[in-house]
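All protein chains but one are shown at their positions in the complex.
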Amino acid sequence: MGIRESWFFEVFWKRFRGNRFAVAGGIVVLILFAVSFLSPYLTPWDPDAIDAYHVLLPPSADHWFGTDELGRDVFTRVVYGARISLKVGFVSVGIAVVIGTVLGLVSGFYGGFIDTVIMRFVDIMLCFPTFFLILAVIAMLEPSIWYIMAIIGLTGWMGVARLVRAEVLSLRERDFVLAARALGASDARIIFRHILPNALSPVLVSATLGVAGAILTESALSFLGIGVQPPTPSWGNILTSGKDYIEFGWWLSLFPGLAILVTVLAYNLLGEGIRDALDPRLNR
Amino acid sequence: MTTRWIGCLLALLLLVSCGSGRTPAEPPRRGPGIPAYGDALVVGTIGEPSNLIPILASDSASHEVAGYVFNGLLKYDRNLTLVGDLAESWTVSPDGLTITFNLRRGVKWHDGTEFTSRDVLYTYRVTVDPKTPTAYAEDFKQVKTAEAPDRYTFRVTYAKPFAPALASWGMNILPAHLLEGKDITKSELSRHPVGTGPYRFKEWVAGQKIILESFHDYFEGRPYIDRYVYRIIPDTSTMYLELKAGGLDMMGLTPVQYARQTENSRFRASFNKYRYPASAYTYLGFNLKSPLFADRRVRQAITCAISKDEIVHGVLLGMGQLAHGPYKPGTWAYNPHVKDFGYDPARAKALLAEAGWREAGPDGMLVKDGKPFSFTILTNQGNDQRLKTAQIIQRRLRKVGIDVKIRVLEWASLLSNFIDKRNFDALIMGWSIGQDPDLFDVWHSSKTGPKELNFIGYKNAEVDRLIEEGRRTFDQEKRKHCYYRIQEILAEEQPYTFLYVPDALPAVSARFRGIDPAPAGIMHNFIKWYVPKEERVH
Partner (left out) sequence: MAAYILKRIIAMFPLLLGITLISFVVIRLAPGEPVEAMTAMSPKITAETRQRMREFYGLDKPLHVQYVTWLKKIATLDFGRSFAPDNRPVTSKIKERIPVTLSLNIIALILEFGLAIPIGVFAATHRDTLYDKGITIFVFLGFAVPTFWLSLLLMYLFGVKLGWLPISGLHSLGSDSLSPVAWVVDLVKHLILPVSVATFGSLAGLSRYMRSNMLEVIRQDYITTARAKGLTERAVIYRHALRNALLPVITLLGFSLPGLIGGSVIFETIFAIPGMGQLFYQGVMARDYPLVMGILVIGAFLTLVGNLLADVCYALADPRIRHGRG
């Protein structure tokens, strides 16, 4: 296994490196991680420090991105907002991946009736306009960041489940799985030791794209007033508070807007790059 | 305009309605032109009206539209003096118990039927009918007898003198010939009203617009502007862009729009801006049934911890006044000598300590009996100023060790799921200030029942007595005495932290002439507005 794995990563890395968009996306994502871990060190301001006597100041040496409608430093809020956006992205995608992977594995591995039930469930969930479900649940419970992450995750696992199932179906009859079974390995062992590691790559791709989707969903919820609640800054709610001032207070919407744009773009390019690099058929 | 019933409503959009005090600035700059019939006034609303039968509606959008379709017996003129509307004149008996209205003759409903005393009598009866789901019955329950001795006379007698009586008859009169004997809640008039007002209902395109057209037989003369169009635009940013692009003719500006976004020659060339104190105040109200706020010192401390000046600056950009009680500064009932709690965080901490709240841990949050001081402020969706206010308060209270969460709720949901069920800690809301200073509905201890407006559960025997005394006499000096004392008590007890009285900041397309800025605002003479022929757009 060892040799196979190192060869695999070598090929993967070589292909990935060749894709400049993917590398750029990866770098942006790394920067974002750095920013969200280092946010207190990047700015002298407190993200919640209201200064009612200095609202809506244009960008200056003190306030690089200007101040918002309550006199808070927009740069600081965007920097701290990176944390929230990443948190929303990762936690919700984490939930989706766990659910999708488990259901996909079970469905593909056992097949038969279980498979039918799970796949029909997937079909049903795919019929709903996801955003409607999210909206209904958030508005009726309450708009807390935990609910938001949970519901984005609970409505976003279907693609993962299908991918994993398809992968399992193709792996199930492969030699190494058959051999393991012949040697008397338990179901759990076969799933976790042999099938899961091989099914991970499509999941990785879909997770990367999922993070981007979750960030956008949060901003849409913020626009409707039920996203991450104040005073916690999220890119979505900073952008929303800036929408009334797109002409005169452009800095308030431009920076969070760009942050979302660049981040989502980066995740997409990264995700595509990973997919291409993993795809054996795209070999040149 | 309709007065106290709207006054009872938590005003959502402080667009136009009534105002007083300073006369608005900024007269029109173009020449007056020649009055001509035609054109349309297009305004926007974020919410669709719910019901155009005014006694059944509790949203400001419905009342705004209904205000053009219906009339009351009386109305306030430009100087906020009560004058006849559907009533030609009226007399009050010497004991103050009986009012006789002489109705205008020859007034036509929009369907051509004549308006008579039967309509008034019906409106009264249906309003006090317990089967009618209305929030406006209270004033009319004071009436002992109501009668219509002839077609043009209407007489009411009260059991006890009732000072807000006259003002209460500004209520919109409904057409008896279309409603009598029917279930008003199922009437098609709720979506297709028929009134006596200057505008008649033409069309309601669900989710898009309501169109009213001028009523040529209106008893005060045909309005110049042919149509009044009410467009539904759910997003405030869109609404402002529509105004700038000419898709709307009038809109209440936000302070930022007024002060920073419209101070340019291009905007000034096409719009006139007005500014005057709105008849409304915004407050932070505490649920007095909650153990957190039962202690007066805690409420006083919260007021001390909040800088109202900061809120007026940050939220209103200075375009408003601090509020210390339920009246507008400068009106006769307003007590200028009330000692309110100023911004004083040290005193706030001392008061909280007195009430048993101790700082615990390094973050300085307050704790009592092992429980942290934490509560949620509710406010309604669609009012950016209240959300900003909530955030400033959140920040200030955190500084004294109180953890505040904010929750924004849709209007109907806020009312039915939280306020009506008393399921809240504190809320930021606003009241319109009626022209009559009576405080019964909001502050009397008998109004704490479900669906009633004293939802914070305020009970003070002295205030109760003073409110009753104030409404039982017509003597303004005696009333003033009562209301002055009430303001002192409220300032001491702080059942609300009174926050501010905002300025109304309407902008109107410059093609409209004849606007007469007055203590009552700008809409009082809408039927006299006109657009010179050469500037007509629609």
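We just call them A and B in the order they show up, numbering each chain from 1.
We adopt the following convention: contacts are C-beta pairs under 8 Å (C-beta built on N, C-alpha and C of every residue); 3 or more make two chains touch, one makes a residue touch a chain.
Keep in mind that what you see is a predicted model, and the values were worked out from it rather than measured.
Participant: Shown chains touched by the missing chain?
Facilitator: A, B
Participant: Among A:Thr67, A:Ser92, A:Ser206 or A:Ser219, which one touches the chain that has been omitted from the display?
Facilitator: In the full complex, the listed residue that touches the missing chain is A:Ser219.
Participant: Going by the contact rule already stated, which one of B:Arg358, B:Lys371 or B:Lys421 would touch the omitted chain in the full complex?
Facilitator: Considering all chains, including the one not shown, the answer is B:Lys421.
Participant: Pick from B:Thr123, B:Gln300 or B:Gln381: which residue touches the chain that isn't shown?
Facilitator: B:Gln381
Participant: In the full complex, which residues of chain B touch the absent chain?
Facilitator: Within chain B, the residues touching the omitted chain are 40, 42, 50-51, 56-59, 130-133, 185, 190-191, 205-209, 229, 231-235, 237-238, 241-242, 244-245, 247, 381, 409-413, 415-417, 420-421, 450-451, 538.
Participant: For chain A, which positions touch the chain that isn't shown here?
Facilitator: Contacting residues on chain A, toward the hidden partner: 21, 120-121, 123-133, 135-137, 139-141, 212, 216, 219-220, 223-224, 236, 239-240, 243, 246-247, 253, 257, 260-265, 268-269, 272, 281-282.
Please note the rule applied: only the chains that are shown with their structure count from here on.
Participant: Give, as an integer number of Å, the spacing between the C-alpha centres of chain B and chain A.
Facilitator: Going by mean C-alpha positions, chain A sits 46 Å from chain B.
Participant: Which residues, counting only chain A, touch chain B once they are in their complex?
Facilitator: Chain A reaches chain B through residues 48-53, 55-56, 69-71, 139, 142-143, 225-226, 229-231, 243-249.
Participant: Which residues, counting only chain B, touch chain A once they are in their complex?
Facilitator: 236-237, 240, 254, 256-257, 260-261, 307, 310-311, 313-315, 317, 381, 384, 387-388, 390-392, 394-395, 405-408, 410
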